[in-house]
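With one protein chain withheld, the remaining protein chains of the complex are depicted in position.
Right after this comes chain A.
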Amino acid sequence: MVNTAIILIIAVFTILYLLPIYWMGITSFRPEAKSMSWPPNFSPTGLVMDNYRVVFEQKSIFWYIRNSLIASITSVIISLVIGCVTAFSFAFMRWKAKTKTSLLIWIISLRIMPPIAAAIPLFLIFARLRMIDTFPALILAYTFFNLSFVIWLVYGFFKELPREIVEAGLIDGCSYTKLFTRVVIPLTIPGIMTVTLLTFIASWNEFLFAVKLTAFSTRTIPVLISGFMIDRGLLWGQVSAVGLVSIIPVIIVALFIQRYIVSGLTFGAIK
């Protein structure tokens, strides 16, 4: 009985919780003139593709998706390669305990730094180098904030590996390269996949650097969305359509990373 009651409470809570996303979903399928009505209309009827036609054909949303994908994926790859190598050094090579701890804490404190504090000087530096509105600027900025996250999480996964496996590998005359590519990476691949997806999402959603470091040719999806609110008034149907398109990869990713989500959300502090 108690269980049924609790299930009922939680079910209602969950439905209420997802209502905002559902509402954005149906709004995106309503004609702009009917996108807002009183009382709010929750029924999934009278749905049309008008807004999607507009955002795909006139607002060239594909262009923004392409930009977001280029910036996010490149940055994820760079952060992963550099991050894994750094974590490998910290996890398997002989460091003085004190040096290692202070270096790792220093790395995490960079992530804690308010992004706005980095964004202003980076904007000025990239402007001076004439790199505003180029992919390298955006990718470098994303790599900087992804990297500390990758190092911490991957370091946590590496440290969990049984010492014997690693030491056995070294005694067998395994080079560090082999140890890294044949032993350590294959054993931690599920964790690394989670890190990959989380950094992808963080870059995909990033707004502050994107809005200042891009102008026309490299604008990403979040910048497009923010532009709806400021320049074009309240086109609820269209902005909902873009919003939904931007959420879809996120929902797919969320389904994949359930197993490692706690570790991923806490920088590996909780397993």
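As a convention for this text, a contact is a pair of C-beta atoms (placed from the backbone, for glycine too) under 8 Å apart; a residue touches a chain by one contact, two chains touch by 3 or more; residues count from 1.
Going forward, contacts and distances are computed from a predicted model.
Trainee: The complex has one chain missing from view, so what does its UniProt entry call it, picking from "Hydrogenase accessory protein HypB", "proton-translocating NAD(P)(+) transhydrogenase", "ABC transporter ATP-binding protein" or "Trehalose transport system permease protein SugA"?
Mentor: Listed in its UniProt record, the absent chain's protein name reads "Trehalose transport system permease protein SugA".
Trainee: Check the options A:61, A:76, A:140 or A:166 and report the residue that touches the missing chain.
Mentor: A:140
Trainee: Touching the hidden chain in the full complex, which residues of chain A are there? Just list them.
Mentor: Answer for chain A: residues 3, 6-7, 9-11, 13-14, 17-21, 23-24, 27, 36-40, 82-83, 85-86, 88-90, 93-95, 100-101, 103-105, 107-110, 112-125, 140-141, 143-144, 147-148, 151, 176, 201, 204-205, 207-208, 212, 222, 225-226, 228-230, 236, 239-240, 243, 246-247, 250-251, 253-255, 258, 261-262, 265-267, 269-270 touch the chain left out.
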